[in-house]
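Only a single protein chain was left out; the remaining protein chains are all shown in position.
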């Protein structure tokens, strides 16, 4: 019997990289939170304190900021692929690089009568959109021609609610079951989703990642809105299925969805009706529903999901 | 010398009241976080443990939910005035009631080609808007004809950024000053503001509080966008002045604005230009600028600001 | 009628100053979060964008760090007085300086059989204590001989719980009251307290501020533990009274105490007794009880409480 080093990785987390494009007077902004990690043979650093193979996390930080200028941020995914590729080149003992990005969206501030539309808004003043956070996780393995790239895109905290069109009944019961069946309830969740692109070649031209994100987001929202829900599980499955049906380049999608309970407040005690009108929005506990939907011929995921929080 | 009870108050904080209007198939939603507090002569509860004068915080909670049905939520301000008035009536030894409300906004989920406009979106499915939180603080003192009402409206965490049009120079220097002057920087803040309506009579017809909020918000945004900034102080003053000039019913406005520093990342070390393009968004420390703007003939604020966080 | 600038202040918030004393091999550590603010006549900065009177917040930050070395941190209070005095000297148009400090406590890591006692533990390795945060707010006005200093000490988030010895009954009832009276309940709170020292001269020798903090803390804890509670109000008053009775230099104390509800879980439905044994610890809403206790001959508070969050 011996005691040995197992899996390990290291990097710089939460680099807050803000990139302004100011080539013309009409600026654009990309606002990212970037984390990097390297995997590989770093045993000497652990067992002997020898740093000769270790590219410092400080260097990874510098690279993250430098690449925001050198390669730019056409999309979080394209930036992450370039950054991961570079880090792997710079650290010969690394076998894999993972780059995780969160992006915060900004809207132009509307400043005139005709400024409410898509083309309007101020040239260099912005207001944070503040809804969901867009995410991506890119894994790069191998170098040069042997390079393998996996791309996950996703979102956190897309908060949605249906005020009707949701039921929950016909469920399994045991001696601890007290929940009453309902044919009309509020259904609300704060959705986290990640989807895997079938091949990194989506980045080689073909796919506009910003447009892809917007399209998946709209598919998720409209399916949530228009699907009658007999359980959050059914709703998630329908949302995942809709995304795969309409996006041939996506191989699978995973969801983590807290069921944010809205409890009908008992107003009968005060002589008042409450027919689905007044609710207490409860914090804890919450249901937590997690599911994945995939193509049965999806290409192998490789290391795409390694140490990625798919389920919470 | 004696030891005595000083100022005191008590109530129920953070009641998460959600009200759905479902009179037609096209639902609307008001999503509030409601806190109540009573002031007055509650000495016996403190010194003798005698609760005879104390309306329990649990009862205050029940009233907050019941009033969401009984009087409804035409606006946070109108609901808060009704709730505060009721609590004062129910607790004879109370001399003042304060109701604080935070409101979270929801948008209808767009579900079709023609659904992007104002009139569109799904009938009963919503997505959380997720930008700033709308607030109000209402103070009620006296009963019946002698009732005095003060109304503060406001917002928290309206996050805005200018990528140019901001400078900082000509400042006072001492032996600890190392900051360099700049004629072009990023200016960003997460704005908290509260404004006081000149009289509670704004609620008696005349003023549409939802429209008033939207109008103040747009005035703040467009002034931020279009004003060249020589300091955050100057920008805040301009924003406050613009609100007072365009809203005659507002007596004063107070701001608390963290200066969210965006530090130009030194890329020269890597042979790269960085002419205002790549920034590190820093967390702490941050500048904190706080200011109020008012009419010199503003009516007395009474208890409007008592125990209210105007400045952070 | 004119629109004018009202009260205002500015400074650098949340400077995370860590000071290691390493004069001997046995190090000590002071870990602070320091915020500064200057009040005074800064109208030109607001109305004209003229910064000539403005000592930059960046300079305030530098001073906060430099003073951790130059004057050191004998206690948060002494450091804050020195820093506030300096800032006022450096900004001629300022009329008042406020320095707010939060301190995080560290314990020495125990490393041997005989290391559990007060004198033990490692020389330079520490573990964060992690209970309440110690606070102070110091206000300095005037310069030289005319200098006036106010000192508030305090704590945030001292979380305490009684599993019995607490009741709540005999309260006022109205049509919305449904709460049942109880003669035995769990009482829990996360205490925020601030106390005002009768004169800043406490710092001129006489008072050891670290010992003073420890003594007030122990008085609060033991009074909470040993007082039968007929309401959280009564408990807070008893705690405040005990502090004033045992600390002659303290003029007043203010509390903000959320009543963290522990709801007895209904287990009868499953044929189980639950005689005060199993509770759901609820998040929101919570009662919020706020009170102050003072000497009737307390010296005037001056600006001690200006823009300080005494009540939440």
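All chains are identified by letter, namely A, B and C, in their written order; residue positions are counted from 1 within each chain.
In this text, a contact is a pair of C-beta atoms (placed from the backbone, for glycine too) under 8 Å apart; a residue touches a chain by one contact, two chains touch by 3 or more.
Being a predicted model, the structure only gives us computed values, none of them experimental.
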(message) Looking at the full complex, which residue from C:7, C:47 or C:163 touches the chain that isn't shown here?
(response) C:163
(message) If I consider the whole complex, including the chain that's not displayed, which of A:41, A:107, A:208 or A:307 touches that chain?
(response) A:307
(request) Determine and list the subunit C residues touching the chain excluded from the picture. (result) 15-22, 27, 29, 31, 62, 65-66, 68-70, 106, 109-111, 122, 124-132, 158-165, 186, 218, 221-222, 224-226, 262, 265, 267, 269-270, 272-283
(request) Using the touch rule from the top, list residues of subunit B that touch the missing partner. (result) 175-176, 178, 269-270, 283-284
(message) Under the stated touch rule, tell me which residues of subunit A contact the chain that is not displayed.
(response) 1-16, 35, 37, 42, 45-59, 61-63, 66, 90-91, 168-174, 176-179, 229-231, 233-234, 236-237, 240-241, 244-245, 252, 254, 258-259, 284-297, 307, 309-312
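Criterion: only the chains that are shown with their structure count from here on.
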(message) Please report the minimal path length, in steps, between subunit A and subunit C on the chain touch graph.
(response) 1
(message) By mean C-alpha position, what chain is farthest away from subunit C?
(response) A
(request) Between subunit B and subunit C, two touching copies, which fits better, same or different residues at the interface, with half of the numbers shared as the threshold? (result) same
(request) Indicate the whole-number Å distance between the mean C-alpha point of subunit A and the mean C-alpha point of subunit C. (result) 39
(request) Round to the nearest whole Å and give the separation of the Cα centres of subunit A and subunit B. (result) 30
(message) Suppose each chain is reduced to the average of its Cα coordinates; what separation in Å results between subunit B and subunit C?
(response) 25
(message) Among all residues of subunit A, which ones touch two or more of the remaining chains?
(response) 269-270, 283
